[in-house]
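The other protein chains are all here in position, but one chain of the complex has been omitted.
Labels for the chains are A and B, by order of writing; each one numbers its residues from 1.
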Amino acid sequence: MIDLNDIGRGLKEKISKVKESGIQRSTGRIVYSGDGIIKITGLSGVQYNELLDVRGGYQALALNLEHDSVGAVLFSGEDKVRFGDYVYSTGTTLEMKVGEELLGRIVDPLGNALDGLGEIVTGKSRPVEYPAPAIMDRGKVNKPLQTGILAIDSMIPIGRGQRELIIGDRQTGKTAIAVDTILNQKGENVICIYVSIGQKASSLAKTVNTLRSGGAMEYTCVVCSTADDAVPLQYIAPYSGCALAEYFMYQGKDVLIVYDDLSKHAVAYRAMSLLLKRPAGREAYPGDVFYLHSRLLERSAKLSEAKGGGSITALPIVETLAGDISAYIPTNVISITDGQIYLESELFNSGVRPAVNVGLSVSRVGGSAQRKAIRKISGQLRINLAQYRELAIFMQFGSDLDAETQKTLSRGAKLTDTLKQRQYLNYSVKEMIVLLIVSQSEVIDGIPAKKVTEYNDGLLDYMRMNRQDLLDAIDPDGEISEELRGKILAAAEDYLNYTVGDGEAHTDV
Amino acid sequence: MFDFTPETMLLSALTDMFDQMGITWSSIVLHLINLVILTVGLYLLLFKPVKKMIRERQEKVKKIEKENADLNEEVKELKNSTQQVLSEAKKEAAAIHENAVKVANQKAGDIMGDAKARAKALIERTETEMDEERKKLQSDVEKQIADVSLAVAEKVIGRDISKADNRRLIEESLKEWSEKEND
Partner (left out) sequence: MIKDSPVAKIVVSEKPDDDILRMVAEFVKARGCYKTEYIIDPDILGGIIIRIGDKVYDGSVRSRLETVRRAL
């Protein structure tokens, strides 16, 4: 199986490529090493964020430039470097491999393959730290990024080039929303990058499997740093992912990047800063922890048409503790992003999934990018839901209710049910329009209370099989005519009669 | 004064007969009057109510007959409509069934396609993994060879490097560095 001639040829080729020249560069010697941090004397002329070569083939990143020493963090070989080892400067900053070859792959923050599918050779790289697009290079967010999740696309629309924070406690389905969004980009010509920062390897494996079986890996790259990776790797992971995203953006493509999650990133940065003996601030985070995230998220942008019109849509994830969104990192990131999707564990546990708290979730720029038809019909949605919630709280006191109130309540409950959505079950825009029209009409009164989800699933199947003509007639960017609305409602009524029959239907109000 | 015509003869004969039976003309007239009175009385008292009764009967029968006919008609209609409803229901049932089969088929197709795609992906992945394994083995061998040859080179160079060679090396290096820094 192994071609010996090939080996010989490969070796010769490699040897011929080696440059025959003596090396001259700046050096220093390690005077302290511990916890992945090294202190180096000498090394004059080294730059901030410069990559350093440590004798033995290890790499480090210069972060603290002081009067007579340089503080650097090691990417590898923490336990191998010794006091007095020579450290050489390289003259380059940290770079990430970029290229189309990375799609479908799992790489570490330096662009090396981790999925056992062979070395990645692209020949191209971009600096990990790169300035954000200038003001004049930016365009207006005007194209929607469909997440396929009804609650989000109807009420918290996300535009291409927007930064929408996903925030919530642990186990509230934050990653699920991000993964669903990636899955929904199939055929949408959007390149996805999933950056895992300090995650458990097991949950990362699960996510990757989901993406792979959903056929999403074809247009996705996973940049991965797990919890057992060196802290500096976790620290640079989002910047590397962003460098890759920029490569595609400056080609005029649309990119979706998920940072999962930034609270772990801040923790990694805190660990690094404390070990480098930088002064600690609130919650022991260093003073520049705000800048840490703002410079990352500012790189997400929508470029103007003159610059190719590419975009990076960022979905940073932040984990809160016990729903406290006023903690240091959450408030920071909320203020940088263009809106947030707030997930609540209470909602999650009561079966509302995705557990989006509609009241606290906002999207600051996505509204203008929303498809016209959806914007038109979902206008009332938020208000209706708010009314329902108010009434529902009031109803808990158990007083007798008049028919009108009962109707509002039952409708609100059914509307909430309509917004529930199984994971990995994404709706297309047209399906969303059908569901939104039906759920805000009289038809919904005919559906028994516990069967709304079933009905919705069935209705969409029914429409696909039998009323394709109606689905074809829907124009997401135009207005829905009264006539089409009537037809859709009639079809929904038909399906209602098929499934529920009209016997018991109206008894349940 | 008597002319003996047959008529007069008959009349006289009749009169004779009446005389013999004791019947006079007056009694005949009286009887006639009696008969008239009886007939009129009977007609008024008996015939009229009976006739009315009969007529009423007739009407009743007619009405019943008509009702019967109506009922028949209705039954017929009912029968017709039932059949219609039945056939419609059958049609609808067929349509629903067809739909259900369609949906089921589609879903089955989807599931099958999904499974096939997954199986294919699995095979592909395994193949690439095998390929990768081979490549890795190859690179391992490569590395071994490189290590060994370098070790050999070290040994040989260490012993065999001549003074002239060394001098040349040093000269070259110094020249190169000087040139580079002057650039």
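Note that in this section a residue touches a chain if its C-beta (ideal position, glycine included) is under 8 Å from a C-beta of that chain, and two chains touch if they have at least 3 such contacts.
Quantities reported herein were computed from a predicted structural model and do not represent experimental measurements.
*Asks:* Identify the residue among B:11, B:35, B:89 or B:153 that touches the chain left out of the display.
*Replies:* Final answer for the missing-chain contact: B:153.
*Asks:* Which one touches the absent chain: B:34, B:68, B:105 or B:178?
*Replies:* B:178
*Asks:* For the chain not shown, which residue from B:31, B:63, B:76 or B:167 touches it across the whole complex?
*Replies:* Among B:31, B:63, B:76 or B:167, only B:167 touches the chain that is not shown.
*Asks:* Which residues does chain A use to touch the chain missing from this display?
*Replies:* Counting over the whole complex, chain A touches the hidden chain at residues 11, 14-15, 17-20, 22-28, 42-45, 57, 86, 88.
*Asks:* Residue by residue, what part of chain B touches the chain that was omitted?
*Replies:* Interface residues of chain B facing the absent chain: 142-143, 146-147, 150, 153-154, 157-158, 161, 163, 165-167, 169-174, 176-178.
The rule we apply is simple: only the chains that are shown with their structure count from here on.
*Asks:* If we count contacts the way the header does, which residues on chain B are in touch with chain A in the complex?
*Replies:* Answer in residue numbers: 96, 99, 102-103, 106-107, 117-118, 121, 128-129, 131-132, 134-135, 137-138, 141-142, 145-146, 172-173, 176-177, 180.
*Asks:* What residues on chain A touch chain B, complex-wise?
*Replies:* Residue positions touching the partner: 1-3, 6-7, 10-11, 21-22, 24, 116-118, 212-213, 215, 461-462, 464-466, 498.
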